[in-house]
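Of the protein chains in this complex, one is absent; all others appear in place.
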Amino acid sequence: MSLAAWGLALSQALLYVALAPLLAGWIRKVKARLQNRRGAPVWQPYRDIYKLFGKEARMAHTASLLFRAAPYVVFTATWLAAAAVPLVATGLPTAAIADVIVVAGLLALARFFLALAGMDVGTAFGGMGASREMLVSALAEPAMLMAVFTLAMTAHSTNLDSVVIYQLAGTGMLRPSYLFALAGLVLVAIAETGRIPVDNPSTHLELTMIHEAMILEYSGRHLALMEWAAQLKLLLYGALLANVFLPWGIARDTGAVALGLGLTTVIAKLALLGAALAVSEAVLAKMRVFRVPAFLNLALLLALLGLLSHVILEVGA
Amino acid sequence: MTPALTVTVFTPLAGALLLAGVRRLDRAGLLNVLVSAVTFGAALALALEVAAREVVAGAGFRVDAFNIYLLVLTAFVGMTTSVFSRPYMQYVCATGMTSERGMRLYHVMFQLFIFTMLLALATDNLGVLWVAVEGATLATVLLVSLYRTPEAIEAAWKYFILCGVGIALALFGTVLLYFAAQHVIDDPAAGLSWSTLHELAPQLQPAIMSLAFVFLLIGYGTKVGLVPMHQWLPDAHSEGPTPMSAVLSGLLLNVALYAVVRLKMLVDGSLAGTPSAHLAGYLLMGFGLLSFLVAGLFLHRQRDIKRMFSYSSIEHMGLMTFAFGLGGPLATFGALLHMLVHSLTKSAIFITVGHAAHIAGTQSIDHIRGLLRTQPAVGWGLLIGVAAIAGFPPFGVFTSEFLLLSATMQSQPWFTVALLTGLVVAFAGLFRHLQPMVYGPVPEGQQPVQANMFPVLVHLGLVLWLGMAIPAFLAHWLDRATSLITGMHLL
Amino acid sequence: MPMALSCAELAIALALLSAVVSLFSAWTPRVLRQVATPLTGLSGLAALAAGLVALTSGGVATAQLPLGLPWLPWQLRLDALSGFFLCVIGTVSLAVGIYAPGYLRGFEHGRDSLPALGGFTGLFLAGMLLVMLADDAFLFMVAWELMSLSSYFLVAYHHDQAANRRAALLYLLMAHIGALAILLGFGVLASFGGGFAFDAMRQAQLPFGWASVAFALAFAGFGMKAGLVPLHAWLPEAHPVAPSHISALMSGVMLKVAVYGFIRTVFDLVGQFHWQWGMTVLITGSLSALLGVLYALMQHDLKRLLAYHSVENIGIIFIGLGMALLFLATGHALLGTVAFIAALYHTINHALFKGLLFLGAGAILHSANERDLEKMGGLLRRMPWTGLFFLIGCISISALPPFNGFVSEWLTFQAALQAWQLESGVLRSFVAIAAALLALTGALAAACFVKVYGVAFLGQARSRHVRHARPVPVSMRAGQALLALPCLLLGVLPTTFIGLLNAVPLQVLGHGLTQATSRGWLWLTPVSPQTASYGAPLVAGTLTITLVLGLWLLGRGIRRVRRCDAWDCGFAPPSPAMQYTATAFAQPVRRVFGLLFHISERVEPQADGRRRYTLQVSDRAWGILYLPIARLVENAARNVTRLQSGSVRVYLGWSLATLLVLLWIIA
Partner (left out) sequence: MNPEHLPQLQQLMMVLAAMVLFSSFVLLEQARLTAAIHAFAWQGVLVAMVTVIVAAGGAQTHLFFSAALTLVLKALLIPWMLHRLVRRLELDRHSEPLRRPALVIMAALALVIFSYWLVLPIVQQELIFTRNIVAVSLAVVLIGLLMMVIRTQAVAQVLGFMSMENGLFLAAVSATGGMPLMVELGVAFDVLVAAVLFGVFFFQIRASIDSLDVDRMNRLTERVDGE
């Protein structure tokens, strides 16, 4: 573990933080274009965050200490989770710290505090948001784990890093389990990051909110951290899909060329994913909350099918 | 015939005669305790003698390892019960449920009953055994109807008729036994001596012996309370005065079972080698299991607390009968131990129940409530006692049931399922009725009574001791009894 | 090592002593608080010490007591396995011993008898400790039943409510049935091993059929005690009605004693492994985990909810054990060990956080006299310390890093993910599905504890007495802290504890984890570094550093913020009544998993014209298993009682008939 490697890991983690708003902005931009609007510039999210940091934070009378601590916990946990997902390079020391289960755990930790923060103020909306969020995650988390387990079982490792390397070295044979897992993971990603059709990040109608309902009471820097954490999560899932399923182009060593190549490829992949997401959001409508379980059961089913088709069809293959 | 034996057996008789003369109630009570104490002391002395030389015999009496511990047990339970009965009967007399004459009758009959018990245990002559057991019925039947309520009289009548018939059949069996004996023993006087018969058992004619055993089993089995001849038992227990129930459950059933076992030994001896060698054993197992299961189910539908515990007695008697039928040293050892702990526990329970009924002023389970709050001593006594009888460690009943179960598992594994089912059913039946009685708030105007829980304490203490560790001397004692019955040592 | 054994004996002696001492509280109530409960704490400490020594030394110590049957004196034996469980018991009972004095102050003016409480608590503890040391079936059963019986008296302690009495009866009944099943299982072993001493049983060579019988009996008996579905229904009835520190002991420790019994019997005494057994355990465990958490979500009585979570966690433990059996049966020793370790790890974890949570519930009960979530709210501001500890408990039980619950679930997942090494596709897919269910369970548990914490400690108080709740005395806080701290430690330093735990599989299974720390103590690598690694200390460290850094960078984070009203959509400011209730929170889950519950939902008009909404979510196990059996017994009893018709002539007829039948038989 050379110091350089650690430095690289750190910079990758910082890169996550830096890139997160960009992806959000990009998706918004594409969406706007698809809706024949000009839309805000791509770096608008940076501006928002900056502005929010500048604003004064206010809290409801009924809010407790947990309400203040939550944004920091949520942001940190999400960030830490992100740091364990290879973005531009593999073989980083951070990969060994946390495998995919830990990533899921950290995301769950963030969600836990997010939901608690939602309930803290004691308004109906917060509780509603928390209840819905926990239901969604309760169904999404196993689906995600299943999907990733499929990869992990193939690669005989739960370290994302090793999975990616296995993929790169892999014969590139067509595995049914992968297709199922990928489909499942996509659905999970949509649900977890609160995108249409599960949740609408840009809604202003409280009763339809999930994620927004929980952070309804936040303002100023707290809100900034919450938003940022959400964008980080989005980026995390994007990186997960991009690098684990189509890892080609990711840097194998710490040479400058490889890193540059890796960066460009990953940005390209993310841009494509973002565009795809924007398209889907443009064409799809948000579902009723009680249709969501059906959506997630589909994800669960796909992921489980992936796992089963792996353990039954492919072991030894 | 050693002095200890004479004193042991005949003290109660003398006591009965004395008590017939005593008018003052409190004096009678004291004398009653005194006589029982003397009997117990003598029994202990006798026990030492037996420990010294295997068998104490003479004048038609024969005390060996098997009956000596029952003798001691009988004397002991008799003593503790008399201690309990003194204040209790005074209370009964005070409430006017019975008269001064009734009290005298009670004391006389109590001692007479103890006498018949000891006689039945100590004698070597099967005829005398029969006479004694019949005498026990006669001594207790008037006590059952002591309160002169219609229920009491009805109970007494049923008790009298059923046991009378049973015992008559037993006599027929005895006659057949004698009949069989005559062809191998020329001295007619010795024809009913158990020891002689036991030596000559192999020569006794199997056909007659099995015929005789059926009659004897039905006869003495009625007294043991084997289903379906048990119907007198709950009635007699529930309607008689509580000390009577205590000794009936604690002693009479034991003695009847003792008789059955003695006779089984003879029959086994004579049937050995014939195709139906285990006839007696199978009969006992069948009756025992039937009683065990049926009584357990009966427990669920009780409305009278004393009836409930008399059914529990039937259940445990069934268990012992089963074990004796099973044979083998382990089962027999367990059965002997169970006899011991069951008598101690059950008599303790009946004593407590007496106080409980006294507190509530009724024997109806639905009206006995909140004992723990009213009088913790009684409440806990009942609770612990029932826990003990239900076979919870560290009480002795668990130990014996453990032995019985493991013995069954070794020889007849499939019966264990039935046994366990029976245990669970019985346990549930007991506790579902017990809980409302001890727990919960105190009903209106329920007052604590002047209760003497000392005997209960002693009994349960002993049972606890036996559960934790069986003292060596007792272990060897029971082992010798086991070897007498089965011909095999366990230790 | 003999020192450890005598230390354990000392623990038992102390427990018994406290039982005896507390009898005096009949005269001076203070004795219970000031002498008896500290003694139980000491006993816990002694047990902990003994357990640690046994774990570290890894040896075996035996002894005999001059009690028991003449030919089978009580045999004591202390090895790594029992040492580990001694640690579990010791830790929790130490905390309870510290916690109880504050908690019991309220009882001194109650109507229930203190001697009973103290006495049976002591006996209960002694019984559990004795089970750990028992080395022959007789002593084991004695200790086991002592534990059950004394805990029964503790469950029935508040016996004024009929519901509590029913719960106690059901509890004792189930315990008794379980005990008899266990006894029968031992009987099978003994009749092959030729003796009730465990050593004899170890030597027994059972054919597969009888071994399976023994296994089934042990599984049924111990599973009944541990509260595995579908035999769990007594557990959520019984555990909550006991005084809270006893609930902590029962849920936290007694269930573990059942786990110990299962491990001891199946892994040690029977000593052979078959995949069929593994499947049975695995499936039962998964079902228990899922149903447990689902039923827990439906509860709004805090202690009942926690009790249902015990069912869930026991399920998780048995998932681990099932996988261990499976892997060992198919010859994957290392993987079996991983699963085994995972189960053990989850065992101690559950003991810690479930004990902690019950103590927290006790604290709420103590200061707000409330068990119903629907009436709580805003307690965090009323009792901050309890709030903090309870939060730690919630995070741990929801299996979130960096706390201990996560580590054991992570290990379980690691074991499950090695399913690809199994030969049979069926087994592989079952393990995979079990892993899926486990994931689902974990997520639902998180949801459940968001509900609990959010409704109880956050928001605003929903009733007056909760609004005026006072902080609990320091001893109770200390007790909770004592359990909260290890929750963190076991989460942050798993490698250290697994190093300790290793002694258990080494002794029971014959091999331990070889590569657990092959990459250094910072990384936990159960199977191999390539397979998976979890740098718990690093995660925890980074979390804290980043948190502190964040707070410092945005240094204004410390500065107090302006307060204002909550967003009210422009209507009147929100009142406590507007908050989401626990039932409302769980409603989506109830709708999604509806068919697993027995739901009766009614809206009936009241006299005053208003409408009343009642919702009853009950356990399906009742209708499926319990009531039919009860009905069966009732009918049998009714039919049998016809025997006692009351007419003496009928009775004589019975005698005559019996006589004739017998005569006919023998002739």
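Points to keep in mind about this one:
By letter and in written order, the chains are A, B and C; residue numbering begins at 1 in each of them.
The working rule: contacts are C-beta pairs under 8 Å (C-beta built on N, C-alpha and C of every residue); 3 or more make two chains touch, one makes a residue touch a chain.
In this text the structure is predicted, and so the values were computed from the model without any measurement.
Although one chain is omitted from the display, it touches the following shown chains in the full assembly: B, C. One of B:3, B:21, B:188 or B:443 touches the chain omitted from the figure, and that residue is B:188.
Considering B:5, B:19, B:43 or B:128, the position touching the chain not shown turns out to be B:128 (whole complex). Between the chain not shown and the residues B:20, B:51 or B:175, the one that touches is B:175. Touch with the chain omitted from the figure is made, among C:162, C:549 or C:656, by C:656.
What chain B contributes to its contact with the hidden chain is residues 60, 125, 127-128, 130-131, 134-135, 138, 141-142, 145, 148-151, 153-158, 160-161, 164-165, 168-169, 171-172, 174-176, 178-179, 182-183, 188-189, 191-192, 205, 207-208, 211, 234-235, 238-239, 298, 301-302. Mapped onto chain C, the interface with the missing chain covers residues 638, 641-649, 652-653, 655-656, 659-660, 663-664, 667.
The criterion applied here is as follows: only the chains that are shown with their structure count from here on.
When chain centres are defined as mean Cα coordinates, B lies farthest from chain A.
Annotation: 44 Å between the Cα-based centres of chain B and chain C. Inter-chain spacing, taken between the CA centroids of chain A and chain B, is 78 Å.
On chain C, the positions that touch chain A within their shared complex are 377-378, 380-381, 384, 391, 395, 398-401, 406, 410, 413-414, 417, 419-420, 425, 428-429, 431-433, 435-436, 439-440, 442-444, 446-447, 449-451, 453-455, 458-460, 519, 523, 529-535, 538-539, 542-543, 546-547, 550-551, 554, 556-557, 561-569, 574, 576, 578-580, 584-589, 591-592. Chain B makes touch with chain C in their complex at residues 157-158, 161-162, 165-166, 169, 210-211, 213-215, 217-218, 222, 227-229, 231-232, 234, 276, 279, 283, 294, 297-298, 300-301, 372-373, 376, 387, 390, 392-394, 398-399, 402-403, 405-406, 409-410, 413, 416, 420, 423-425, 427-429, 431-432, 435-436, 439-441, 467-470, 472, 475, 490-491.
Residues 53, 56-66, 68, 72-73, 75-77, 79-80, 96-99, 101-102, 105-106, 108-109, 111-112, 115-116, 118-128, 130-132, 134-135, 137-142, 145-146, 149, 152-153, 156-159, 162, 206, 216-217, 220-221, 225, 289-290, 293, 300, 303-304, 307-308, 310-312, 315 of chain A are the ones touching chain C in the complex.
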